Structure formats: structure tokens, C-alpha cells
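What you see is the complex with one protein chain gone and the rest in place.
Note that the chains are named A, B and C in the order they appear, and that numbering of residues resets to 1 at the start of each chain.
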């Protein structure tokens, strides 16, 4: 397995298994002198924890992050920041040994490595996303130095959909509602939906939106590392992600140029932001807005037709503890991946920020 | 500008401007001994050429690729394969000097580099995609050695949509229709739509689907370089791409697990392929299916409210030659980006293919 | 600080400070199914420990490695292998606060990051090399699968030099002598030299040789990633390394081609190995032989003219615990760096091993 590192200048390397000793990460390329607000990191981890919220499982990890290196007196020193989250609440009945959970990584891991960790799912478990949250929170602290903020929120849970557009969302309301939907009434309907799904021993999909504010213009490398291309890669790497769209996204496909284009006002201000803050792969100073679609969590509390390792048909019996939807726990994970990409591009931009053709 | 190289083992480096001397690329990491069928490369370039098709501009480049290195007697030698496409039909009226085209890269380039190439668009022009097509065609020739094929097709043009699912498409019909829509009747309606849009001096968006067949299981690194994450990055880097979805994509967000999951039949065969051939970031042996959404081409033949470099409000007058839709010319570009990612992951997989936990 | 990851396919990421909680690493890209002989890893760590040997300091770390992830039942699973070595014997008097140790990293760190960790040296301490030893030992276990072995040995300590050529060294004798010099008599003289240097409160330099056997032909990318270029980078990254030579090295500069060239015998066997097993950047099937020069350890137990942070002239008073020579402790570190490079190139070679122009 390669590919446990993301980023070019600011790199996060992840390790650990769901039911092993713990999970951890190493953030390298992080500048010296950034104040590390551990409260903020704790808040992001808290958002990711399950704990009685609608749709979440009974696994209850303290998610106490221990920093192993890279900090001194509350600031980054420039050295790689390593951190560790010990596993505590481990339940050894998550998987039926030797039987593949449908639409899950179990089968593909087993084919590729000759190994799948039926005791917890190993690297395929969403437990790994705790690493992303810590790494992403550190990236957010770096971004905050430049006033950049990142906010993910719930746009859709199963068939319940928030119809409000990016532009009209009150970012400060996101955190007030249990499922991180900025509309209280919609949040309530989502909660009901999730409870019904859970009662039916089923699971459901979701769409998460994300808005980054105060992003300076100039981030993004405009051919193969367009800012939105790197964002797409980062968020599509989250477990269960099946779709990504920037700004108007798939809706743009049905529009005409005369309706779509973001026209200019005086002083390079835009009259609209259908492009989602990125043009030609480079941030244009507007808010950066994207969405991610997640499929239903594959683990459901019903028997499913499956195979064992030898290829024999068997029924997979329900077991383990599963969230029935990636929302709400995926919210800080989306923020984390966005922050890692934005911070990496921010540092990259500094390599030529002082140079200009017009000098 | 960094980010003109894509891939990890098989790397394509791109250079050249729309109205400069030409565009070219270097494909490194390509194995020795692969027969290079220049006919096939010509066919892919031909698909990308405009030439009287509905919705395409009048620019008429011969797109004769010249190989500069890396081949001997019709086979790859293992050395980097460099190639060059000279620009011939250059028209110096594409852009209004000093006025930004709305929803286009002109403004962000100018802010970032202090430079925008108003004479043709430079790196921001879709002319660069010819490089992708050649690099991608070479990757396809490598994939063909393992019987893997890649087929992109048109799913939507503006409001005209192909309703057929991935699974039911006849791949061999794609090439028979002018806009690469596998349904003849739908292709005809798309053509009419494009002609109307063009007559209205407007542009429109599109959705392109892509299917890769005979992909062996095991491709993809399951955490940050999931196969679909790298596909997302590669295709979102195509000009005007605004959305990506894998398998059922955004539709999955509205489904329940019991309806969504791809159940197993005997011998690890799947009863459905809603996941689009990838589970846990690793190919599972099924066809790989994804879609890309493109926004309307930003250049339209109407005056638009804009700004000049000083921020003054001016109207951008229509000029230059623009396709009114990325379809049909983007079809081989999507194939190219998919092939580059699949070939790169195929080579990566070989690094540990002979090792297995069960030995 | 970036640059805490080495390798392209097999990557080692390092973290931790000398007098912090500990040091650790993450080895990614390691194939599944490799038996992990922890005894062997312990032996390599034991070689790196100080402990009463001539020239070594009094710091006595147990160097018990704890594996945090990536192993199951004594084999690698394909997941990233993370490991941790807790610091135990920490002595807080290594550095004089605010005064720069001459020819040491203290000043350059302080200028670059605004921070130097006077309590132990942080990342600049040779404590970090324990991470390399563990990562390298894992790489050696992978290489052993292909029968490749890596042996470093002492060629020179201060003015005492082993005159034997690479070819005539008995590799099995290296481990029998305290300073890893394969010649018992020479080893004894080196010991005496080190004891004298230590008694004089001084330090001295050294040269370490390294031989890799059974290396298959074909490793190395022949332009910018020549096998010996990557070896040079890896071993020059060891603390205090100041020189690298491949095969005959600097001696080759004084030779003529007719004396130097490795002539062929029948069946592509070579009559000599002055090139050190690599030609054109690619291994040729002979033993791979190189040497590394190390400067004297900068810390000596004498007062030295120095500066404080404000630039004022002050004398640095002797303090802390220093080895007086990198030998013998650097021996397993050189082996580690060589093994990491060879294993990485071995995996890279597999990406095109099955392809050939002659097929």
C-alpha cells in the first residue's frame, strides 16, 4: 500500500488500523511559529466523534490526541508534527470473518494484499479519518493566520435536501444544529429521516457542502494541479465519497453561457459565484464552494447476499457497529481535506508570489 | 506555474501555448517494447479536432504529431517519449486585449503571474488538451497490452440528456455518431440543440461518461490515492470541468444501503455495479464507470459586462473562435486522462503484485 | 521543515526529537506478506546503541522499538508500518542555552526557523538515525527476499586506515570486531586511536565502506535518478557526512581509461569492479560498493570560540555527552540508507520488468 501521504509541500502521512493500537499521522512542511490551539483541534475531533447523535454508532472513542513531536511551548517549531490517537473502545465483532461485506473494501483489499483485517477493517475503516481531522485542523490553524476559514455543512441526507444555495447560507448557523445543516427546520427533518433509516436497519447517502472564506486569489496550479482538481482528489479520497462538484457543478451542465458566466462589476468584483471561487484552476478571491456526494454506508443491519474467500455464496449476517450515514461525522473530515489542500497551495503560491511579469 | 506534470510512475509533462509555436509533451516511465500504433494516436487526435461538427469553431489545426524521442522501429525504447504539435492555424483576434473574459482563466492568470496571453490564451486554452490526447493515447496503447480499453461518450448536452445507464450502453456505437452519444436518436437531438445554441450566439454545458473495460482488480492505493480520487483529480483538471461522479455518484446520496449495495453472486461476481468498479479505492474487476460535468464554454458571441486590468467597467465584445460546447471535442481528452491514471496505477500495482500476505 | 520523507515508492517518513517523547517513523509502500524478523531489527538497533564501546557517549537508550501498525502475525499486511522508540535516558545538559556549537546545525536551524532545541538538539541530533535504522532494517528484510544483503564496515578512523580493497574484504568478519572493521589488527589500532582522541577531549572523522551483494541487474533510472545518485543523496543525508564515492571514486580521477575500465569476460562477467557495480546509473549484477566520509563530530570537550544569538563573542563550554567519532554507531545507519534506496529501486524496477524492447 502506497498513497498514505497527501500533499506536495505540506504533507500528511497517515498510519494505524481501526482495531489496532491506534491511528496517527505526521504533518511535514508545516512552518515554524504557528500557535497550536489544541482546543480547536479538540473541537474538530469532537465533531467527528459519535455519541448519541442520530445515525451514529455506539463506538465511543475519547479521541484524545497526543502530540509526539514538532511543538514547543504551544507553537510549531518547524519540525514534523506527529500525533497519535490510541484506540480504546475496540469491539471485535465488526466483521464476519472470511465473508465480504458488499460494496465495501473488504473484497478488494483481500484480492490485492491477500489480507483483510476482519477485526475492525484496518485501514479501510473510517477510524482513519480521525488522522485527517487532526492534520486538517493543524492546516486550518495555518490558514487562520491568513484569515482563511473552512466550513462544511450538510446539504442532503437521503431524500431530505437543503435547497438553499451556497451564497445564502449563514455559516455561523451550521454548528448550532445537530447534523450541521444550517437550516434548523431542515436539520430536524434530516434527523427524523436518519432515525427512521436506523430503525429500518438500513443506511443512507448524503451530500456535504463546503465553503472557504477569505481565500486569497492566486492559489492553484492551472494545468494538472488546478485548485479544484486537487480538492476533488482530496475529498474523493474520503471513505464512501462518490461525487464532487465545484460551484454550480452538475447543474452547470444544463445551463447556457449567458446564464452561467460570472460577470464582472467594477474593480474586478464578481456579480455571482457560479464558478465557486476558482477560474482556470486558480482562486479568484471569492468564496470557494464545493459539494461531495457520499453513498450509503455499506454496512447495514440486515443479512445480505455475499461470498466467502473461496467464492462460495453465503449470507453476510449483520454485526458490528455502524453509523447509518456518513453525516454528521464526516463534516470535520471534509473540512480537514479542504484545509490541507488550501494550505498546501498557499505555501506553493509563496514560491513565486514575489515575482511578476510586470516588474 | 508548477503542476504541468501528472502521474507518479508514468508521468506526462506538458508545455506550449495556444498561439505560440506549438504544444508538446514528455511521457516518462513508459516501459520499453510497447508497439506504438501511430494510427491510433491519429484517430484520437482526429476526434479532438474541430472540423465542421456541430458546435465546433473554425480553427483547423492539422494536429500532426511529431515524435521527438523515445521510439525506435515502431516500439518504445524505454526512454522518455517527447512529442510536438506545431501550431498552424493561428488567429490573433481571440481575445480583446486587456479585458477579462468572464468565467475564464484570464483574470486569475493576470492576478497570479502579472501576465495573460491575450493572443490565444496561452496555457489556459483548450489547445493544451491536444498534449493530453497524445499522452493518453500512448497510455491506452500500454493498457491495451493488458486488454484494458477506455471509452468516453456524451451523456448530456445542455438540456438534452441520455437516460441510458452505464451498463446498457453499446460501446461500439459511440464512435458511429457525430457527438459520440451511443444513442443515435439522442445524438441527433443533441446536434439540433447545439446548432440552436450556436445560432443564438450562446454556449452550453455537457456531461461526459466514461467506461473502462477489462480493468484488472487491484489498481488503486486505498487511502489518499484511491483510484477514483486520482481519476477525479485527472479529469477535474480538464478545462471547464465542474463535477465528477463515480458509478451512481450524486444519485447514491439519495439511496438506501439496501438498494445501493452491489451484492455478490458466486465466485465473487457482482449482481450490479453501482460502485462503478471501485471499492475502497481499489478496482474490483468490474467495468470502471464515471462521469464528468462541464460548464458552458465561457466564450460567447455576445457582449458581456466585464472589467479591464485597471478594474474599470467595460463591455467585452465578442471575438475569436469558440466552440459553443466542450462536446464533442472533449471526448478523447476524457479518455486520455482516464488512461493516464489507469496506466500509472497499473505500473504501481506491479511493484507489489508478486507479494501477498498469504504466502 | 519539509524533507522528512525519503523514497519514491517505498517511503520512510521520520519524526521526533532527541529529548522529546521519542522518535518514530512510517514506512509506506512496503509489500504485504514479508516476514518481519524483529530479532534482526533489534540487532541493527543494538549496533547503533552506544554502550561502552570506544568513542561512544554515556547515553544509554534501550531502543526498544514498538510497532504501531502494519503488521499482523509476524508479517507485513501491506498497510503503512509505523514504529516508535521512546526516549528514556534524557540528559538536559547537552547544549549551552543560546550559544551555538561550532560546525553544528544549531546556528542554521536558529536562523531558518527562529528556533533551536538546545535541550538535546531536536531534529539535528543523531538520535533521529534510530528511525533510519528501523526503516532500513525493514527494507533489508524485503531485500533478503531477493537474497540481497547490505554490509557497512569501517575503512578509516582519523588517521588509521584500512588499506584492503572492497573486493578482498571478508564480509563475515565485519561483525566480529568492535568497530566493524573487517581486519582485526586494524580494528585494534582504530580502538586505540579513538581512546586517545577521547582522552584528549577531541573528536575525529571516519570513512565507512558499504557492500551490497546479490543485487540483480537493472536497478536504477539512468538519467537523474541513477542508482548511485540516489545512494549519494541518501547517505549524504546522514549527520556529519561530507563525502561519497562509488567504486574507485576519487581515485578514478587519477587513472587512465586503459587501467580503469572493467573489461568483460565471457557471459558478461566482469574482470574487475572499479565501477562499484553500477554503470550508466544501472546495477550490472556485480557487488555494489561505495564509501562515505564523515567529518569529526562537532561537539568536543574543550572550550571553543563561538557566538550567542545576538552575535556576541562567547566561549562555548564543553557539556553534554558526545561520541567522539561517528564510528561505530553510524555503521547500521549507512546500511539502512543503502537498503532503503536499493529496495525502492527494486520496487520501481518491477514496474517495467516484464516489458522489453525485444519482445
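Keep this in mind: contacts are C-beta pairs under 8 Å (C-beta built on N, C-alpha and C of every residue); 3 or more make two chains touch, one makes a residue touch a chain.
Small disclaimer: the values here were computed from a predicted structure and weren't measured.
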Option touching the unshown chain, where C:28, C:61, C:119 or C:275 are the choices: C:275
On chain C, residues whose C-beta touches the chain left out of the figure: 1-6, 14, 100, 102-109, 111-115, 123-124, 128, 156, 158-159, 197, 202-207, 217-218, 220-226, 228-230, 232-234, 236-237, 239, 242-250, 252-258, 260-268, 271, 274-276, 278-285, 293-300, 302, 304-307, 311-313, 324, 348-349, 351, 356-359
Sites on chain B contacted by the missing partner chain, in the whole complex: 1-5, 9, 11, 13-17, 20-24, 26, 28-30, 32-33, 68-70, 72, 77-82, 84, 109, 112-115, 117, 122-123
Sites on chain A contacted by the missing partner chain, in the whole complex: 8-9, 29, 31-34, 72, 75-78, 347-348, 350-359
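Basically, only the chains that are shown with their structure count from here on.
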Longest centre-to-centre distance from chain C, chain (CA-based): B
Inter-centroid spacing, chain C versus chain A (mean Cα positions, whole Å): 39
Residues of chain C whose C-beta touches two or more other chains: 9, 29, 32-33, 72, 77-78
